[in-house]
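Every protein chain of the complex appears in place save one, which is left out.
Entry: subunit A
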Amino acid sequence: MTRRRRSIALAATAVAIALGATACGGSSSTTGSGSPTKGGTLTVLDHADFDHLDPQRTYTTEGSSMDQEIVRTLTGWDETGSQPKLVGDLATDTGTPSEGDTVWTFHLRKGVVWQDGTPVTAQDVKYGVERTFSPDINGGPPYASQWLVGGSSYKGPYSGKELASIQTPDASTIVFHLGQPVADFNETTAMPGWSGVPKAHDTGATYDTHVWSDGPYMIKSYTKNKEVVLVKNTHWKQSTDPIRQQNVNEIDVKLGQDQSAIDQQIKSDAGTAQTSIMQWPIAGSDLTTISSDPSLKSRLYKIPAPGINYLAINTTRVKDLKVRQAIEDAIDKTTVRGAFGGSAYGDYASTMISPGIGGYQKFNLYSTNPAGDLTKAKALMKQAGNPKLTMSLAVENTPTLEHFGDAVKTSLGKIGITVNITPIDAANYFSNIDNVKNQYDLTWGDWIADWPNASTVLPVLFDGRQIAKLPQSNQDLAYLNDPAVNAQIDKIAKMTDVKQANAAYGALDEQIMKDAAVVPLMYMNFSELAGSKVGGVIPDTILAEPSLVHVYVKS
(Lines give C-alpha, C1' and ligand atoms only; values in the text may rest on other atoms or scores of the structure.)
Protein backbone atom coordinates (compact mmCIF):
# COMPACT_ATOMS: atom_id res chain seq x y z
CA MET A 1 0.00 0.00 0.00
CA THR A 2 1.20 3.51 -0.51
CA ARG A 3 0.95 6.70 1.32
CA ARG A 4 0.93 9.34 -1.32
CA ARG A 5 3.57 11.84 -0.59
CA ARG A 6 3.27 15.59 -0.57
CA SER A 7 3.08 16.80 -4.12
CA ILE A 8 3.84 20.46 -3.69
CA ALA A 9 6.93 20.68 -1.55
CA LEU A 10 6.98 24.32 -0.64
CA ALA A 11 10.38 25.44 0.53
CA ALA A 12 9.11 25.32 4.06
CA THR A 13 12.39 24.59 5.78
CA ALA A 14 13.36 28.25 6.00
CA VAL A 15 9.99 29.10 7.41
CA ALA A 16 10.11 26.27 9.89
CA ILE A 17 13.45 27.48 11.14
CA ALA A 18 12.23 31.07 11.36
CA LEU A 19 9.08 30.11 13.20
CA GLY A 20 10.61 27.33 15.25
CA ALA A 21 12.72 29.88 17.08
CA THR A 22 9.61 31.45 18.54
CA ALA A 23 7.73 28.23 19.09
CA CYS A 24 4.97 28.73 21.57
CA GLY A 25 4.50 26.02 24.12
CA GLY A 26 1.21 26.86 25.74
CA SER A 27 -0.49 23.51 25.52
CA SER A 28 -2.51 22.62 28.55
CA SER A 29 -3.62 19.30 27.21
CA THR A 30 -4.59 16.39 29.35
CA THR A 31 -5.00 13.77 26.67
CA GLY A 32 -5.08 10.17 27.68
CA SER A 33 -7.65 7.73 28.76
CA GLY A 34 -10.96 8.65 30.24
CA SER A 35 -14.44 7.94 29.13
CA PRO A 36 -15.46 9.25 25.74
CA THR A 37 -17.66 12.31 25.53
CA LYS A 38 -20.53 12.28 23.08
CA GLY A 39 -21.15 15.08 20.63
CA GLY A 40 -19.13 17.80 19.00
CA THR A 41 -17.39 18.07 15.65
CA LEU A 42 -14.01 16.61 14.82
CA THR A 43 -12.06 18.48 12.16
CA VAL A 44 -9.60 16.51 10.05
CA LEU A 45 -7.03 18.58 8.17
CA ASP A 46 -5.50 16.84 5.14
CA HIS A 47 -3.28 18.58 2.64
CA ALA A 48 -4.65 16.58 -0.26
CA ASP A 49 -7.85 14.78 -1.17
CA PHE A 50 -8.16 11.02 -0.73
CA ASP A 51 -7.12 8.91 -3.70
CA HIS A 52 -10.62 7.48 -3.41
CA LEU A 53 -13.26 6.91 -0.76
CA ASP A 54 -14.99 4.37 -2.99
CA PRO A 55 -14.02 1.31 -0.92
CA GLN A 56 -13.25 -0.75 -4.01
CA ARG A 57 -10.86 1.91 -5.34
CA THR A 58 -8.90 3.23 -2.38
CA TYR A 59 -5.36 1.96 -1.96
CA THR A 60 -3.86 4.55 0.37
CA THR A 61 -3.65 4.58 4.13
CA GLU A 62 -5.62 7.84 4.47
CA GLY A 63 -8.44 6.62 2.25
CA SER A 64 -8.62 3.23 3.98
CA SER A 65 -8.59 4.84 7.41
CA MET A 66 -11.43 7.24 6.59
CA ASP A 67 -13.40 4.41 4.99
CA GLN A 68 -13.43 2.63 8.34
CA GLU A 69 -15.87 5.31 9.53
CA ILE A 70 -18.20 4.78 6.59
CA VAL A 71 -18.09 1.16 5.45
CA ARG A 72 -17.75 -2.17 7.16
CA THR A 73 -15.57 -4.92 5.77
CA LEU A 74 -15.92 -8.70 6.14
CA THR A 75 -13.16 -8.75 8.75
CA GLY A 76 -11.40 -5.96 10.59
CA TRP A 77 -8.72 -5.16 13.13
CA ASP A 78 -9.45 -4.52 16.80
CA GLU A 79 -6.54 -2.38 17.89
CA THR A 80 -7.56 -1.57 21.43
CA GLY A 81 -5.21 -4.20 22.86
CA SER A 82 -1.43 -4.36 22.81
CA GLN A 83 -1.47 -6.29 19.52
CA PRO A 84 -3.88 -5.82 16.60
CA LYS A 85 -6.44 -8.60 16.67
CA LEU A 86 -8.31 -9.82 13.59
CA VAL A 87 -12.06 -9.98 14.24
CA GLY A 88 -15.20 -10.48 12.22
CA ASP A 89 -16.68 -7.11 11.24
CA LEU A 90 -19.54 -7.64 8.80
CA ALA A 91 -18.92 -11.33 9.33
CA THR A 92 -19.62 -13.12 12.59
CA ASP A 93 -16.06 -14.43 12.78
CA THR A 94 -12.81 -14.36 10.83
CA GLY A 95 -14.03 -16.81 8.20
CA THR A 96 -13.74 -20.53 7.69
CA PRO A 97 -11.21 -21.94 5.23
CA SER A 98 -11.71 -25.30 3.58
CA GLU A 99 -10.24 -27.38 0.76
CA GLY A 100 -6.68 -26.40 1.67
CA ASP A 101 -7.38 -22.67 2.07
CA THR A 102 -8.84 -22.36 -1.44
CA VAL A 103 -12.45 -21.93 -0.28
CA TRP A 104 -13.32 -19.29 2.31
CA THR A 105 -16.78 -18.96 3.85
CA PHE A 106 -18.09 -15.98 5.81
CA HIS A 107 -21.41 -15.61 7.61
CA LEU A 108 -22.79 -12.10 7.97
CA ARG A 109 -23.95 -10.66 11.28
CA LYS A 110 -27.65 -10.19 11.85
CA GLY A 111 -28.84 -6.63 12.26
CA VAL A 112 -26.24 -4.80 10.18
CA VAL A 113 -28.10 -2.31 8.01
CA TRP A 114 -27.45 0.37 5.41
CA GLN A 115 -28.03 4.05 6.04
CA ASP A 116 -31.61 3.66 4.80
CA GLY A 117 -32.30 0.84 7.24
CA THR A 118 -32.28 -2.03 4.75
CA PRO A 119 -30.17 -5.04 5.76
CA VAL A 120 -26.68 -5.62 4.38
CA THR A 121 -26.80 -8.87 2.42
CA ALA A 122 -24.24 -11.32 1.09
CA GLN A 123 -25.37 -10.25 -2.40
CA ASP A 124 -24.35 -6.65 -1.58
CA VAL A 125 -20.86 -7.85 -0.62
CA LYS A 126 -20.61 -10.01 -3.74
CA TYR A 127 -21.63 -7.03 -5.89
CA GLY A 128 -19.13 -4.81 -4.08
CA VAL A 129 -16.22 -7.19 -4.66
CA GLU A 130 -17.30 -7.67 -8.30
CA ARG A 131 -17.07 -3.91 -8.86
CA THR A 132 -13.25 -4.07 -8.44
CA PHE A 133 -13.04 -5.91 -11.77
CA SER A 134 -14.52 -3.05 -13.79
CA PRO A 135 -11.99 -0.80 -15.56
CA ASP A 136 -14.07 2.18 -14.41
CA ILE A 137 -13.58 1.18 -10.78
CA ASN A 138 -9.79 1.40 -11.00
CA GLY A 139 -7.03 2.07 -8.50
CA GLY A 140 -7.66 -0.64 -5.92
CA PRO A 141 -5.50 -3.61 -4.86
CA PRO A 142 -5.12 -6.53 -7.28
CA TYR A 143 -5.94 -9.41 -4.93
CA ALA A 144 -9.50 -10.16 -6.05
CA SER A 145 -8.54 -10.51 -9.69
CA GLN A 146 -5.39 -12.46 -8.82
CA TRP A 147 -7.04 -15.02 -6.60
CA LEU A 148 -10.72 -15.50 -7.44
CA VAL A 149 -11.35 -18.26 -9.96
CA GLY A 150 -12.18 -16.74 -13.35
CA GLY A 151 -11.01 -13.33 -12.19
CA SER A 152 -8.57 -12.73 -14.99
CA SER A 153 -11.28 -12.58 -17.64
CA TYR A 154 -14.16 -11.04 -15.64
CA LYS A 155 -14.86 -7.37 -16.45
CA GLY A 156 -17.16 -6.34 -13.62
CA PRO A 157 -20.90 -6.29 -12.95
CA TYR A 158 -21.78 -3.39 -15.28
CA SER A 159 -21.77 -5.73 -18.25
CA GLY A 160 -24.62 -7.60 -16.56
CA LYS A 161 -22.47 -10.63 -15.73
CA GLU A 162 -21.69 -12.11 -12.34
CA LEU A 163 -18.53 -13.79 -11.11
CA ALA A 164 -19.32 -17.44 -10.45
CA SER A 165 -16.51 -17.96 -7.96
CA ILE A 166 -18.30 -15.77 -5.41
CA GLN A 167 -21.32 -17.68 -4.19
CA THR A 168 -24.15 -16.49 -1.99
CA PRO A 169 -26.18 -19.55 -0.97
CA ASP A 170 -28.35 -17.33 1.24
CA ALA A 171 -28.61 -13.67 2.25
CA SER A 172 -26.10 -14.03 5.06
CA THR A 173 -23.51 -16.44 3.62
CA ILE A 174 -20.77 -15.63 1.14
CA VAL A 175 -18.26 -18.15 -0.25
CA PHE A 176 -15.09 -17.28 -2.16
CA HIS A 177 -13.43 -19.85 -4.44
CA LEU A 178 -9.75 -19.10 -4.93
CA GLY A 179 -7.46 -20.41 -7.65
CA GLN A 180 -4.66 -20.98 -5.13
CA PRO A 181 -4.39 -21.56 -1.39
CA VAL A 182 -4.31 -18.31 0.58
CA ALA A 183 -3.81 -18.93 4.28
CA ASP A 184 -4.20 -15.29 5.29
CA PHE A 185 -7.13 -14.48 2.99
CA ASN A 186 -9.14 -13.32 6.00
CA GLU A 187 -6.56 -10.56 6.55
CA THR A 188 -7.04 -9.43 2.95
CA THR A 189 -10.76 -9.15 3.60
CA ALA A 190 -10.06 -6.45 6.19
CA MET A 191 -9.13 -4.11 3.31
CA PRO A 192 -11.88 -1.65 2.32
CA GLY A 193 -12.65 -3.38 -0.99
CA TRP A 194 -14.14 -6.40 0.76
CA SER A 195 -17.28 -4.54 1.70
CA GLY A 196 -20.78 -4.32 0.35
CA VAL A 197 -22.23 -1.89 -2.16
CA PRO A 198 -26.02 -1.94 -2.73
CA LYS A 199 -26.55 -2.15 -6.48
CA ALA A 200 -29.39 0.38 -6.34
CA HIS A 201 -27.10 3.02 -4.85
CA ASP A 202 -24.03 2.35 -6.99
CA THR A 203 -23.15 5.45 -8.98
CA GLY A 204 -20.19 3.84 -10.76
CA ALA A 205 -17.16 6.05 -11.28
CA THR A 206 -18.64 8.81 -9.12
CA TYR A 207 -19.28 6.53 -6.12
CA ASP A 208 -16.36 8.24 -4.31
CA THR A 209 -18.65 11.08 -3.35
CA HIS A 210 -21.74 8.89 -2.85
CA VAL A 211 -20.45 5.99 -0.74
CA TRP A 212 -23.47 4.29 0.82
CA SER A 213 -22.82 3.77 4.51
CA ASP A 214 -23.23 0.79 6.81
CA GLY A 215 -20.75 2.24 9.32
CA PRO A 216 -21.27 4.80 12.08
CA TYR A 217 -20.89 7.79 9.77
CA MET A 218 -22.28 8.63 6.36
CA ILE A 219 -21.39 11.23 3.76
CA LYS A 220 -23.46 14.38 4.07
CA SER A 221 -21.49 16.25 1.44
CA TYR A 222 -18.26 15.74 -0.45
CA THR A 223 -16.74 18.38 -2.69
CA LYS A 224 -13.63 16.91 -4.28
CA ASN A 225 -10.38 18.55 -3.20
CA LYS A 226 -12.28 20.75 -0.72
CA GLU A 227 -14.30 19.17 2.00
CA VAL A 228 -15.98 15.98 3.17
CA VAL A 229 -18.64 16.23 5.84
CA LEU A 230 -19.58 13.02 7.62
CA VAL A 231 -22.60 12.88 9.91
CA LYS A 232 -23.97 10.15 12.16
CA ASN A 233 -25.63 7.22 10.43
CA THR A 234 -28.67 6.86 12.70
CA HIS A 235 -29.32 3.29 11.57
CA TRP A 236 -25.90 2.07 12.77
CA LYS A 237 -26.08 0.08 16.00
CA GLN A 238 -23.19 -0.21 18.46
CA SER A 239 -24.33 -3.74 19.36
CA THR A 240 -23.54 -5.03 15.86
CA ASP A 241 -20.09 -3.45 15.61
CA PRO A 242 -17.08 -4.87 17.49
CA ILE A 243 -14.66 -2.22 16.22
CA ARG A 244 -16.21 1.23 16.00
CA GLN A 245 -17.90 3.78 18.25
CA GLN A 246 -20.08 6.73 17.34
CA ASN A 247 -19.03 9.57 19.61
CA VAL A 248 -18.74 12.80 17.67
CA ASN A 249 -21.76 14.20 15.84
CA GLU A 250 -19.84 15.22 12.78
CA ILE A 251 -16.48 14.67 11.12
CA ASP A 252 -15.45 17.58 8.95
CA VAL A 253 -12.53 16.78 6.65
CA LYS A 254 -10.95 19.93 5.22
CA LEU A 255 -8.71 19.24 2.24
CA GLY A 256 -5.99 21.14 0.50
CA GLN A 257 -4.07 23.28 2.96
CA ASP A 258 -0.29 23.19 2.88
CA GLN A 259 1.12 20.59 5.31
CA SER A 260 3.39 23.10 7.07
CA ALA A 261 0.42 25.37 7.66
CA ILE A 262 -1.52 22.40 9.08
CA ASP A 263 1.40 21.47 11.35
CA GLN A 264 1.61 25.04 12.58
CA GLN A 265 -2.12 25.35 13.12
CA ILE A 266 -2.59 22.16 15.14
CA LYS A 267 0.56 22.90 17.09
CA SER A 268 -0.84 26.32 18.09
CA ASP A 269 -3.93 24.62 19.52
CA ALA A 270 -5.96 27.76 18.86
CA GLY A 271 -9.71 27.75 18.22
CA THR A 272 -10.90 24.83 16.09
CA ALA A 273 -7.33 23.48 16.08
CA GLN A 274 -8.13 22.09 19.54
CA THR A 275 -10.59 19.65 18.00
CA SER A 276 -8.54 18.96 14.87
CA ILE A 277 -6.34 16.09 13.77
CA MET A 278 -4.23 15.36 10.70
CA GLN A 279 -4.07 12.11 8.71
CA TRP A 280 -0.92 12.85 6.74
CA PRO A 281 2.40 12.80 8.58
CA ILE A 282 3.95 15.98 9.91
CA ALA A 283 6.18 17.58 7.26
CA GLY A 284 9.79 16.36 7.38
CA SER A 285 10.98 19.91 8.02
CA ASP A 286 8.70 20.27 11.08
CA LEU A 287 9.22 16.78 12.49
CA THR A 288 12.28 17.42 14.64
CA THR A 289 10.85 20.61 16.17
CA ILE A 290 7.49 19.04 16.96
CA SER A 291 8.69 15.65 18.14
CA SER A 292 11.25 17.16 20.51
CA ASP A 293 8.79 19.62 22.09
CA PRO A 294 7.77 18.14 25.46
CA SER A 295 4.59 20.24 25.59
CA LEU A 296 3.29 18.48 22.47
CA LYS A 297 4.09 14.97 23.62
CA SER A 298 0.61 14.15 24.87
CA ARG A 299 -0.98 14.90 21.51
CA LEU A 300 1.72 13.56 19.22
CA TYR A 301 1.02 10.13 17.75
CA LYS A 302 4.17 8.38 16.60
CA ILE A 303 2.86 5.32 14.82
CA PRO A 304 5.15 2.50 13.72
CA ALA A 305 4.25 1.59 10.15
CA PRO A 306 4.32 -1.98 8.90
CA GLY A 307 6.74 -0.76 6.28
CA ILE A 308 10.25 -0.32 5.09
CA ASN A 309 12.23 2.52 3.55
CA TYR A 310 14.99 1.10 1.36
CA LEU A 311 17.51 1.53 -1.40
CA ALA A 312 17.23 -0.98 -4.23
CA ILE A 313 20.26 -2.03 -6.26
CA ASN A 314 19.39 -3.12 -9.78
CA THR A 315 21.01 -6.55 -9.80
CA THR A 316 20.88 -6.81 -13.58
CA ARG A 317 23.01 -3.68 -13.86
CA VAL A 318 25.22 -4.01 -10.77
CA LYS A 319 26.06 -7.67 -11.31
CA ASP A 320 29.05 -8.09 -9.01
CA LEU A 321 27.89 -9.41 -5.61
CA LYS A 322 31.04 -8.02 -3.95
CA VAL A 323 30.20 -4.50 -5.14
CA ARG A 324 26.62 -4.84 -3.85
CA GLN A 325 27.89 -6.09 -0.50
CA ALA A 326 30.29 -3.15 -0.37
CA ILE A 327 27.32 -0.79 -0.92
CA GLU A 328 25.48 -2.46 1.99
CA ASP A 329 28.42 -1.73 4.28
CA ALA A 330 29.23 1.71 2.92
CA ILE A 331 25.84 3.41 3.28
CA ASP A 332 25.81 5.77 6.25
CA LYS A 333 22.28 5.29 7.55
CA THR A 334 22.69 8.11 10.08
CA THR A 335 22.92 10.76 7.36
CA VAL A 336 20.23 9.01 5.34
CA ARG A 337 17.84 9.10 8.30
CA GLY A 338 18.72 12.74 8.88
CA ALA A 339 17.25 13.52 5.46
CA PHE A 340 13.91 12.04 6.54
CA GLY A 341 13.74 13.94 9.84
CA GLY A 342 16.06 12.06 12.18
CA SER A 343 15.31 9.56 14.91
CA ALA A 344 11.61 10.41 15.06
CA TYR A 345 11.31 8.99 11.55
CA GLY A 346 12.18 5.47 12.63
CA ASP A 347 14.76 2.92 13.72
CA TYR A 348 17.59 1.75 11.48
CA ALA A 349 16.61 -1.34 9.52
CA SER A 350 18.59 -4.44 8.67
CA THR A 351 15.77 -6.64 7.35
CA MET A 352 13.07 -6.13 4.74
CA ILE A 353 10.27 -7.45 6.95
CA SER A 354 9.69 -4.87 9.66
CA PRO A 355 8.92 -5.59 13.32
CA GLY A 356 5.19 -5.97 13.82
CA ILE A 357 4.77 -7.97 10.62
CA GLY A 358 4.27 -11.70 10.82
CA GLY A 359 7.52 -13.37 9.72
CA TYR A 360 9.86 -10.72 11.14
CA GLN A 361 13.13 -12.16 12.37
CA LYS A 362 15.88 -9.99 13.73
CA PHE A 363 19.20 -10.39 11.92
CA ASN A 364 21.86 -8.17 10.40
CA LEU A 365 24.22 -9.46 7.73
CA TYR A 366 26.07 -6.19 7.25
CA SER A 367 27.58 -3.37 9.28
CA THR A 368 26.31 -3.33 12.85
CA ASN A 369 27.24 0.33 13.06
CA PRO A 370 24.47 2.34 11.36
CA ALA A 371 27.11 4.78 10.13
CA GLY A 372 28.57 1.94 8.04
CA ASP A 373 31.79 -0.04 8.01
CA LEU A 374 34.12 1.61 5.52
CA THR A 375 37.06 -0.72 6.15
CA LYS A 376 34.97 -3.75 5.27
CA ALA A 377 33.36 -1.97 2.32
CA LYS A 378 36.75 -0.95 0.92
CA ALA A 379 38.07 -4.49 1.35
CA LEU A 380 35.09 -5.83 -0.61
CA MET A 381 35.69 -3.31 -3.37
CA LYS A 382 39.32 -4.43 -3.48
CA GLN A 383 38.19 -8.04 -3.86
CA ALA A 384 36.00 -6.92 -6.75
CA GLY A 385 39.11 -5.47 -8.38
CA ASN A 386 38.58 -1.83 -7.36
CA PRO A 387 36.46 -1.01 -10.41
CA LYS A 388 35.90 2.66 -11.30
CA LEU A 389 32.12 2.78 -11.14
CA THR A 390 29.54 5.42 -11.96
CA MET A 391 25.96 4.73 -10.88
CA SER A 392 22.68 6.53 -11.46
CA LEU A 393 20.32 6.99 -8.51
CA ALA A 394 16.61 7.77 -8.94
CA VAL A 395 14.88 9.82 -6.26
CA GLU A 396 11.71 11.91 -6.05
CA ASN A 397 12.25 15.60 -6.68
CA THR A 398 11.28 16.57 -3.14
CA PRO A 399 13.73 18.27 -0.74
CA THR A 400 13.67 15.22 1.56
CA LEU A 401 14.55 12.75 -1.18
CA GLU A 402 17.12 15.06 -2.71
CA HIS A 403 18.87 15.25 0.68
CA PHE A 404 18.64 11.47 0.77
CA GLY A 405 20.33 11.34 -2.63
CA ASP A 406 23.17 13.52 -1.37
CA ALA A 407 23.68 11.24 1.64
CA VAL A 408 23.96 8.17 -0.59
CA LYS A 409 26.27 9.99 -2.98
CA THR A 410 28.62 10.96 -0.14
CA SER A 411 28.63 7.44 1.33
CA LEU A 412 29.38 5.69 -1.94
CA GLY A 413 31.92 8.33 -2.97
CA LYS A 414 34.07 7.06 -0.13
CA ILE A 415 34.42 3.64 -1.76
CA GLY A 416 35.10 5.01 -5.22
CA ILE A 417 31.59 4.88 -6.66
CA THR A 418 30.48 8.09 -8.37
CA VAL A 419 26.72 8.60 -7.98
CA ASN A 420 24.66 10.72 -10.38
CA ILE A 421 21.35 11.69 -8.83
CA THR A 422 18.27 11.81 -11.07
CA PRO A 423 15.35 13.60 -9.40
CA ILE A 424 11.99 12.56 -10.86
CA ASP A 425 8.69 14.43 -10.54
CA ALA A 426 7.14 13.05 -7.34
CA ALA A 427 3.72 12.26 -8.80
CA ASN A 428 5.25 10.20 -11.58
CA TYR A 429 8.11 8.73 -9.59
CA PHE A 430 6.74 5.26 -9.02
CA SER A 431 5.24 4.85 -12.49
CA ASN A 432 8.68 5.76 -13.78
CA ILE A 433 10.80 3.40 -11.69
CA ASP A 434 8.17 0.62 -11.80
CA ASN A 435 8.55 0.55 -15.56
CA VAL A 436 11.06 -2.14 -16.49
CA LYS A 437 12.53 0.13 -19.15
CA ASN A 438 14.08 2.39 -16.51
CA GLN A 439 17.84 2.82 -16.65
CA TYR A 440 18.73 3.37 -13.00
CA ASP A 441 21.35 1.44 -11.08
CA LEU A 442 20.00 2.51 -7.71
CA THR A 443 16.46 3.50 -6.78
CA TRP A 444 14.85 4.69 -3.60
CA GLY A 445 11.68 2.92 -2.52
CA ASP A 446 9.31 2.38 0.35
CA TRP A 447 6.63 -0.18 0.95
CA ILE A 448 3.82 -0.56 3.45
CA ALA A 449 2.37 -4.04 3.87
CA ASP A 450 -1.29 -4.37 2.91
CA TRP A 451 -1.87 -6.43 6.02
CA PRO A 452 0.67 -7.33 8.69
CA ASN A 453 2.03 -10.42 7.05
CA ALA A 454 5.25 -11.02 5.12
CA SER A 455 3.08 -12.37 2.30
CA THR A 456 2.39 -8.77 1.28
CA VAL A 457 6.06 -7.81 1.49
CA LEU A 458 8.53 -10.38 0.13
CA PRO A 459 6.49 -11.85 -2.76
CA VAL A 460 5.50 -8.33 -3.87
CA LEU A 461 9.03 -6.94 -3.75
CA PHE A 462 11.13 -9.93 -4.82
CA ASP A 463 9.15 -12.29 -7.05
CA GLY A 464 11.22 -11.89 -10.22
CA ARG A 465 8.54 -13.33 -12.47
CA GLN A 466 6.54 -10.08 -12.26
CA ILE A 467 9.24 -8.32 -14.30
CA ALA A 468 7.86 -10.01 -17.40
CA LYS A 469 4.23 -10.09 -16.22
CA LEU A 470 3.86 -6.49 -15.04
CA PRO A 471 6.25 -4.51 -17.24
CA GLN A 472 4.71 -1.17 -16.27
CA SER A 473 4.19 -1.76 -12.58
CA ASN A 474 6.99 -4.01 -11.48
CA GLN A 475 7.60 -3.72 -7.73
CA ASP A 476 10.80 -5.76 -7.83
CA LEU A 477 12.99 -2.67 -7.95
CA ALA A 478 16.14 -4.76 -7.46
CA TYR A 479 15.26 -6.85 -10.53
CA LEU A 480 16.12 -9.88 -8.47
CA ASN A 481 14.95 -12.92 -10.39
CA ASP A 482 16.49 -15.68 -8.32
CA PRO A 483 14.89 -19.07 -9.12
CA ALA A 484 15.58 -20.21 -5.55
CA VAL A 485 13.72 -17.18 -4.16
CA ASN A 486 10.81 -17.61 -6.58
CA ALA A 487 10.50 -21.30 -5.73
CA GLN A 488 10.54 -20.53 -2.02
CA ILE A 489 7.80 -17.90 -2.49
CA ASP A 490 5.60 -20.53 -4.17
CA LYS A 491 6.36 -23.07 -1.47
CA ILE A 492 5.44 -20.73 1.36
CA ALA A 493 2.23 -19.66 -0.40
CA LYS A 494 1.02 -23.26 -0.17
CA MET A 495 1.66 -23.51 3.59
CA THR A 496 -1.57 -23.58 5.54
CA ASP A 497 0.11 -23.23 8.92
CA VAL A 498 0.73 -19.51 9.52
CA LYS A 499 3.51 -20.16 12.07
CA GLN A 500 5.38 -22.40 9.68
CA ALA A 501 4.91 -19.86 6.88
CA ASN A 502 6.19 -17.03 9.10
CA ALA A 503 9.35 -18.95 9.99
CA ALA A 504 9.92 -19.65 6.30
CA TYR A 505 9.42 -15.98 5.42
CA GLY A 506 12.01 -14.99 8.03
CA ALA A 507 14.51 -17.37 6.44
CA LEU A 508 13.61 -16.05 2.98
CA ASP A 509 14.26 -12.49 4.15
CA GLU A 510 17.77 -13.56 5.16
CA GLN A 511 18.29 -15.40 1.88
CA ILE A 512 17.33 -12.25 -0.04
CA MET A 513 19.65 -10.11 2.06
CA LYS A 514 22.50 -12.46 1.15
CA ASP A 515 21.93 -11.44 -2.48
CA ALA A 516 22.61 -7.84 -1.37
CA ALA A 517 19.88 -6.63 -3.70
CA VAL A 518 18.44 -4.03 -1.37
CA VAL A 519 19.73 -1.90 1.48
CA PRO A 520 17.02 -1.72 4.19
CA LEU A 521 17.29 1.78 5.66
CA MET A 522 14.60 2.54 8.25
CA TYR A 523 11.52 0.94 9.74
CA MET A 524 9.22 3.90 9.19
CA ASN A 525 7.19 5.72 11.77
CA PHE A 526 4.49 8.16 10.81
CA SER A 527 3.91 11.01 13.21
CA GLU A 528 0.68 12.96 13.41
CA LEU A 529 -0.47 15.70 15.72
CA ALA A 530 -3.92 16.29 17.22
CA GLY A 531 -5.50 19.19 19.10
CA SER A 532 -5.75 19.09 22.90
CA LYS A 533 -9.46 18.30 22.90
CA VAL A 534 -9.21 15.24 20.66
CA GLY A 535 -9.49 11.98 22.59
CA GLY A 536 -9.83 8.30 21.83
CA VAL A 537 -7.31 8.22 18.99
CA ILE A 538 -5.92 4.71 18.52
CA PRO A 539 -2.50 4.38 16.85
CA ASP A 540 -3.42 2.07 13.98
CA THR A 541 -0.28 0.08 13.27
CA ILE A 542 -1.91 -1.75 10.36
CA LEU A 543 -2.46 1.40 8.32
CA ALA A 544 0.05 3.58 10.16
CA GLU A 545 -2.69 6.14 10.69
CA PRO A 546 -4.29 7.70 13.74
CA SER A 547 -7.43 5.55 13.81
CA LEU A 548 -10.64 7.50 14.38
CA VAL A 549 -12.89 4.54 15.20
CA HIS A 550 -13.09 5.53 18.88
CA VAL A 551 -12.45 9.24 18.51
CA TYR A 552 -14.26 11.82 20.63
CA VAL A 553 -13.93 15.52 21.37
CA LYS A 554 -13.71 16.71 24.95
CA SER A 555 -16.24 19.30 25.94
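Methods note: a contact is a pair of C-beta atoms (placed from the backbone, for glycine too) under 8 Å apart; a residue touches a chain by one contact, two chains touch by 3 or more; residues count from 1.
We take it that contacts and distances are computed from a predicted model.
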Absent chain [UniProt protein name; select from "ABC transporter permease", "SusD family protein", "NADH ubiquinone oxidoreductase 20 kDa subunit" or "Anti-sigma factor antagonist"]: "ABC transporter permease"
Option from A:K254, A:K297, A:K322 or A:H550 whose C-beta touches the chain left out: A:K254
Hidden partner chain, touching residue among A:Q167, A:T272 or A:T422: A:T272
Option touching the unshown chain, where A:A349, A:A377 or A:A426 are the choices: A:A426
Sites on subunit A contacted by the missing partner chain, in the whole complex: 1-2, 7-8, 10-12, 14-15, 18-19, 22, 24, 48-49, 59, 135-136, 138-142, 145, 152, 155, 158-160, 204-206, 208-209, 223-226, 254-258, 260-261, 264-265, 267-268, 270-273, 425-428, 430-432, 460, 469-473, 475
